[in-house]
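Once you've had a glance at the structure underneath, I'll fire off some questions.
What you see is the complex with one protein chain gone and the rest in place.
Moving on, here comes chain A:
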Amino acid sequence: MAALIKKALINPVLRNNGIHRLQFVRLAAYWNKDWKPGPYPKTDAERIAAAKKYGLLPQDYEPYPDDGLGYGDYPKLPIVSADMKDSLYNWDYPEMKRDFGEPMNTQYDVFTEERLSNARTRFSAKFTLASFLGVLGGFLTLHLLCEYNDWYLRHPWTPPQYPNQGKTHYTFEPVD
């Protein structure tokens, strides 16, 4: 249902062949033309010039795909979070762990020291959550098995053996 609504109503308004037609918000901060990336490089010469502009080797340079959401010729750099960078290296800006003129990833400010980290961990996030919940769930299961069942109290028993089988010995009526 949601997919139908999205296809019928939202896509014609917002997307035009995959490109956003309406922009509800625009950046209003200080901006100057020198910060604007160049157009998407189509020829080899343009690629080499763009790589040189951003201080990269041509073989390391890879722009974002030209799908209309555009970073132009800005390079698609790997995300290296601040905690993965060497703290003992003599950085030009040691508090940011950055050299002068180093090209920054477009999302670099999400991966600073006090924010997200994409460090390779020994176990994945899903594994850590699953193991934590699994251990807790295991203990909870053991508890529920022991709390609401008295299986550990049951033992083999024979019915009580009274003399004169079939004869009523007591009726357990209250004394008046």
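Note that contacts are C-beta pairs under 8 Å (C-beta built on N, C-alpha and C of every residue); 3 or more make two chains touch, one makes a residue touch a chain; residues count from 1.
Basically, contacts and distances are computed from a predicted model.
K.L.:
Consult the UniProt record of the chain that does not appear here and report its protein name from "Translation initiation factor eIF2B subunit delta", "NADH-ubiquinone oxidoreductase chain 5", "Large ribosomal subunit protein mL60" or "Phosphatidylinositol glycan anchor biosynthesis, class U".
P.N.:
"NADH-ubiquinone oxidoreductase chain 5"
K.L.:
Where the complex has a chain not shown, which of A:Ala3, A:Ala45, A:Leu88 or A:Ala125 is the residue touching it?
P.N.:
The one listed residue touching the chain not shown is A:Ala125.
K.L.:
For the chain not shown, which residue from A:Asp44, A:Asp86, A:Glu147 or A:Glu173 touches it across the whole complex?
P.N.:
A:Glu147
K.L.:
Give me the chain A residues in contact with the hidden chain, please.
P.N.:
Given the touch definition above, chain A has residues 25-30, 107, 109-110, 113-117, 121-123, 125, 128-129, 131-132, 135-136, 139-140, 142-143, 145-148, 152 touching the missing chain.
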